[in-house]
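All protein chains but one are shown at their positions in the complex.
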Amino acid sequence: MSGKNKHHIDYGTYILVWLALLAFTTITVTVAGISLGRYTLFTALLIAAVKSALVINIFMHIRFDEPIFKAFLGISGMTLLIIFLLTFLDFIYR
Amino acid sequence: MADTVAGLPVQHAEKSFYQQSTNKYSGILSWLLTTDHKRIGIMYLAAIGFFFFVGAVIGLLMRLELIAPGRQIMDAQTYNSFFTLHGVIMIFLFIIPGLPAIFGNFFLPIQIGARDVAFPRLNLLSWYIYMIGAALVLVSLFLPGGPIDTGWTFYIPYSVRSTTNVSMAIFAAFVLGFSSILTGINFVTTTHRLRAPGMSFFKMPLFVWATYATAWIQIIATPVIGITILLVIIERLFGVGIFDPALGGDPILFQHMFWIYSHPAVYIMILPAMGVVSEIIPTFARRTIFGYKAIAMSSLAIAFVGYLVWAHHMFTSGMSDTARWIFSLLTFIVALPSGVKIFNWVATMYKGSIDPQPPFLWVMNFIFLFSIGGLTGLVLGSLATNIHLHDTYFVVAHFHYVMFGGTGTIFFAAMHYWFPKMFGKMYNIKLARIAVLLFFVGFNLLYFPKFIMGYMGMPRRYYDYLPQFEALQEISTVGSWIVVGTLFFILGYLIHALLKGKKATSNPWGGVTLEWHIASPPSMENFAEIPTVTREPYDFSQLKEMKNE
Partner (left out) sequence: MNSYTDAAVHHVHRDDAGAKMGMWLFLFTEVLLFGGMFLVYAVYRYQHPDQFRLAAMELNTGIGTLNTIILLTSSLTMALSIASLQKGNRFLSMTMLSVTLLFALMFMVNKYFEWSAKFSHGIYPGSPELVNKPNGEILFFGLYYVMTGLHALHVLVGMIILTFMFVFIKRNKVTSENYVKLDNSGLYWHLVDLIWIFLFPLFYLIQ
């Protein structure tokens, strides 16, 4: 049942992804030392987003799983986004 | 489908699920350790039904206190605890789990042609978690400190400062949320993974669609109340400041967090009810449902739009004007998918051959009461009128029309519709018809005066009132006697039916969804052989063949 239509990821890929994650960590720590003003938060979150994309796609192998999982991920991500946007409608315009 | 289901009547000779066990035990342990979705559904029915009556009796006592101005039977602090408990019990222990956990558990797998839910043991665990949550609520009443008095909304800062047992009571709500989440996960996975061959998404009965949409809300919304409750408990224990205005915490942020869950929770309550309506109307109109896809999609639409409107509970809280008008606008959008459903139901009945059996009468009751509830919701959703009516009896009347008149009524409809299938016994139809009428009269006597009192300015949650409200308060109290009397009347004839009722046939109403193809009560496996589905869900041309089976 399992393993038939399953895409096995080899060790090398995992290690590459790990190296990439470490590299991004170095970048984000370095960049945090430079004053980018209002873009500091933006860059930090962007790098975090890239890192989480790597983890979700490869480590959590959602890329190779059933497509419906990606739809589910989209639903929960979108919900979170909506909650943030609507809540900030209050706090930004107060 | 007729071919493959034709073999099923053989099951009449088989044992029902009451006579079989999923484990090595018999007697009480065969229930307490069961993994069968039908038995778990019945266990939920027993527990939830019990708490419903507890909640109703608390409501009755509150109404009795309000029969005249001044102190009648309890002091003000007891009254505060009573309205809190009435809210907590009715919302977290009855109406949120009610339809999905009882009827969803029992009928969702059967209606999609499955033998059980995807995670049977998790299902049993959900029941135990529910019972633990319920026990925590009860224990919190008797510990020193006294019963919680914050109202079911637990607003800060009072919930942080109240000396009553707030932490334990809201922790109970946290635990109950866990149960709700696990049920949701189970139902979504079941719907995706266990549909019978041929049962495509657009061949699923509408109750399944509604329960599926509900399950998504349970999964996505409940964690937010979970963290909110945890933060309140942490605030009470450690004083971290997140929800303490003295340390910089923002009370309006709490209200956002609370309603981000609790508004979608309103749809957890009402969506399965709408699903039941979509089952009952075609069966008793002998017509296929009008606008099947529109109803199915409107369930998802309601689940989605339900996320966008939470702050309409907070129009007078002091949030920004921009947020207020945007949330007011979004609120009106919810009326659209709800309207789609109401019009499609009415269109289904048009030119149908209507058979006014008790379940159908309950649905008529629902459409009337829910329409009043829904339309007064629009009054509350517009900013200008909301300022006047906020925190008055008008709000109390509105949500009782929606929750009790809507979901509560459908709870009885579902009970009357599926009772013969669940227990294999038929109740007294004539008594059941009288019950609908009594309920209708009592309900309107109980809650309609509250619209008027709210409009006149009577605030909610008050222990005492001005003499000018006395007449209306009395009418309302008399209504509460009729409603609670009717509840016991219904309980009486259903128990009588259970013990001495006539045996029910496998299809007493002439329904065509899968549960009517199998024995009443079903066997442990539901289906001797998993059916292959070829027909539309409400294709009544198969009724004749079913009778010949």
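By written order: A and B. Residues from 1 in each chain.
Just so we're on the same page, a contact is a pair of C-beta atoms (placed from the backbone, for glycine too) under 8 Å apart; a residue touches a chain by one contact, two chains touch by 3 or more.
Predicted model, so just to flag it, every value in this text is computed and none were measured.
Engineer: Thinking of the complex as a whole, which visible chains are touched by the chain that is not shown?
Structural biologist: When the full complex is considered, the omitted chain touches A, B.
Engineer: Using the definition of touch stated at the top, determine which of B:I112, B:V137 or B:L253 touches the missing chain.
Structural biologist: Of these options, the touching residue for the absent chain is B:L253.
Engineer: For review purposes, identify every residue of chain B that touches the missing chain, sorted by number.
Structural biologist: Interface residues of chain B facing the absent chain: 17, 20-24, 35-36, 115-116, 118-120, 122, 181, 184-186, 188-189, 192-194, 219-224, 226-228, 230-231, 234, 238-242, 247-250, 253, 257, 260, 523-525.
Engineer: For chain A, enumerate the residues touching the unshown chain of the complex.
Structural biologist: Contacting residues on chain A, toward the hidden partner: 1-3, 6, 8-11, 14-15, 17-18, 21-22, 25, 28-29, 32-33, 35, 40-41, 44-45, 47-48, 51-52, 55-56, 58-60, 65-66, 68-69, 72-73, 75-76, 79-80, 83-84, 87-88, 91-92.
In this text, only the chains that are shown with their structure count from here on.
Engineer: What whole-number Å value describes the gap between the mean CA coordinates of chain A and chain B?
Structural biologist: Chain A and chain B have C-alpha centres separated by 37 Å.
Engineer: Going by the contact rule at the top, pick out the chain B residues touching chain A in the complex.
Structural biologist: It comes out as residues 192, 216, 220, 224, 252-253, 256, 260, 307-308, 310-311, 319-323, 326-327.
Engineer: Can you check the complex and tell me which residues of chain A touch chain B?
Structural biologist: Touch residues, chain A against chain B: 68, 75-76, 79, 82-83, 86-87, 89-94.
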